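My questions will all concern the structure given below.
FYI, not all chains are in this one, though none of them got moved.
Labels run A, B and C following the written order; every chain starts at residue 1.
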Amino acid sequence: MTPLKPIRHSTRIALGTLFFILFFSSWGAVTVGGLVPATFLADPLQMLAGGWSLLADHGFLKDIGATVWRVLAGFALAAAVAVPLGIAMGAYKPVEAFLEPFISFARYLPASAFIPLLILWTGIGETQKILVIFLGSVFNIVLMVAVAVAETRRDLVEAAYTLGAKDGAILARVLIPCNAPQIAETLRLVLGWAWTYVIVAELIGASSGIGYMITNSQALLATDQIIFGITIIGFIGLVSDYFFKQFNRKVFRWSLSK
Amino acid sequence: MNAKLILQDVSRTFEGTRHHAPVTALQPTSLVVNENDFITVLGPSGCGKSTMLRIIAGLDAPTGGRVMLDGRAVSGPGPDRGVVFQSYTLFPWLTVKQNICFGLREKGMLQAEQNETADRFIHEIGLRGFENHFPKMLSGGMQQRVALARALANDPEVLLLDEPFGALDNQTRVLMQELLLSVWEAHRKTVIFVTHDIDEAIFMANRVMVFSARPGRIKKEVGIGFGYPRHYTLKTTPEFSEYKSLLTNEIREESIKAATLLV
Amino acid sequence: QTKVVIGISGWTGFAPLTLADKAGLFKKNGVDVELRSIPQKDRHLVLSSGAAQCAATTVETQVAWNANGVPNQQFLLLDRSHGGDGIAARPGIQKVADLKGKTVAVDAPGTASFWLLAYILKKNGMSMADVNQVKLSPQMAANAFVTGQNDAAVSYEPYLSTVRASKDAGSVLVTTRDYPVIVDTLGCAPEFIEKNPQAVKAIVDSYFDALDMIKAQPKASYAIMGAAVKQTAEQFEESAKFIRWPTRQENAEFFERDIKPFMADATGILKENNVIRNIPASLDVLYTTRFAK
């Protein structure tokens, strides 16, 4: 094969489909034949049946709704706090000097380890779950936004000054619009991670949500439902990412390459 | 002839860092720029041309001496000195028209008046029909035309250009020179124009300043005796060749000096 | 109506509370109860946060919570485990002493499983340091054991029955039939009891109403209680065999006579195992006899 040589679109699709066919047929081969017992790994049809029963009989849609709501609420809260803070840090060096060492450190604190403390502080209601997402996202957003703003092209800033802009206008008319696409990309990336935190938050003390369902299925050794739950989270993550990307493309057309 | 802009012993030394010794970019330099002057600045790479221009623009502060514009000392950037940079500095998130209006809005001009002014300049640089294009959709030459219009729309006292055509191909560059000259003749601004191109320096200027290699200073001034307007065929006249031969020798000497300085 | 949140788990012994809730008995007695399922190891955190006012748990855990700064005053005996909790072990392990040096799956300190293991080891002249602990909740401990992991597992019903069902994996070594030290009580924050004695009384009454209902309509009651833990009435009845729900009479006796020495015994073992840092100054504030009559 020649490195970097493009292939036709149809070959692409065929190969991608082939993977899934191979994947499902080998999964089916080891499970349906009974090579691997169902308590270890459900077969694909079982998974679909289990998923259907979850949706039809156990109100799984409500769980999905609860999970989505938690992620969006926690993420929106994190964005609302982190974006202005990140812009302030990126634009004003004293603010950066003040906060940066702490936030660089705080970013490595695992949100999941905060769960006991969060339960102590806020109970096991929605607040606790939302705060797990919040803690897992906020520091990363602050730092990434701050880096983007701090690296704004100096020549654009200087051009604005020579056109008569004052300090306030530099912030509002240059730094913010210039970095808006990158801030939106940062948010998209972090939203992708948030889907993985929510499960941890729901493993404890939840009475709804996909993570709650997974914990329940675990008790029953229902590998079909566990796999279905994981798959659903994957799909939601993929879909939300897709729409976020489309949104960014629409809104920030000017920043795309020709 | 009125003195518009005066540089009195302006010098600039960049502080050393842990890894680098201090760099003297500009030796004390004095210069009197008259109203309507079109001055071009020629010199080898790294000789301090951009540094001088940035100090005049107020984007950098001199370590010695001062810059006077219309008798007042320059203390920072302002709309009275329009700048066109070598790098494309249109705001990518604004359309052509919005870019041209940027400074007008800062001045507090009414929207209607902004539009009218922008339209006038868009016409002048021949970009009718591109008002609502984003910079990404324009070629390099078109972007620099808009940058020029944006600077001129602010009606500055002095226009500072730092190799504005440096990144353009030769043919586009030649067309842009003619455009700039025609605009200059119409508005009669005072212009300081930095370039590497000897042809360009002669073709545009009434006075050419030649910088010495780093640390820079004005080594020679050459007055160009051609009147305006100028036609491109001027470049193949013997008089032009004479200026060129003179400046080529001056510059060559400095370039070789600079090349041996380079790491 | 006073609103009160009670933290419980899916443990069969707590099922009459579920029944009281589903059958509207709390409402009838004038108290608005919300039951929330919270893992035992996290339940005190929730109490401490104020998100729940009351919690059901084993007596020694009540002691540990109080000693560690989460006051909870017991007033109602819920159930005694009668073979409902136990330790499953591989075929080679014949007696408790054989556990020495083995890997045992057991839940975190501050849970009934941890307590049961600590207690049994102590009574057999060993300590927790003599086994390798692997932290697993009772259900996961049982599941892991059945799939061939670890040498022993501390669990409870209905998960213990999964072990009984798969004979190859091992058998149940000891249960609370041999060591009847898993006793569940319900308690509330002292200020809550102080301010809402009516509500507490209503909870107690509802609980006994539920026991009466089980006696009167066993099938219907088992169905309701089973549904809450995704079991059929039959399955539930099966697991209910391993526990005892006390009468009003037994309840009164427990609080008058048994609870204090039991707690005193527990404090020692808890302290040895670092589940509590200090022995409570007085055990009297840990319970009240005024409702168990």
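Following the convention adopted for this analysis, a residue touches a chain if its C-beta (ideal position, glycine included) is under 8 Å from a C-beta of that chain, and two chains touch if they have at least 3 such contacts.
As the structure is a computational prediction, the values presented were derived from the model and not from experiment.
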item	value
Chain-type multiplicities in the full complex (formula in displayed labels)	A x2, B x2, C x1
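Here is the rule we go by: only the chains that are shown with their structure count from here on.
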item	value
Central chain (distance from its CA mean to the mean of all protein CA atoms)	A
Furthest chain, CA centroid comparison against chain A	B
Averaged-CA centre spacing for the pair chain B and chain A, given as whole angstrom	48
Between chain B and chain C, centroid-to-centroid distance (C-alpha), Å	84
Chain A and chain C, separation of their C-alpha mean positions in angstrom	38
Sequence positions of chain A contacting 2 or more other chains	none
Contact set on chain A toward chain C in their complex	39-40, 116, 119-125, 204-205, 207, 216, 218-221
Contact set on chain B toward chain A in their complex	57-59, 76-79, 81-83, 85, 87, 89, 91-94, 102-103, 106-107, 134-137, 150-151, 154
Chain A residues touching chain B - in the complex, by the definition given at the top	153, 155-156, 158-166, 169, 173-174, 177-178, 180, 252-258
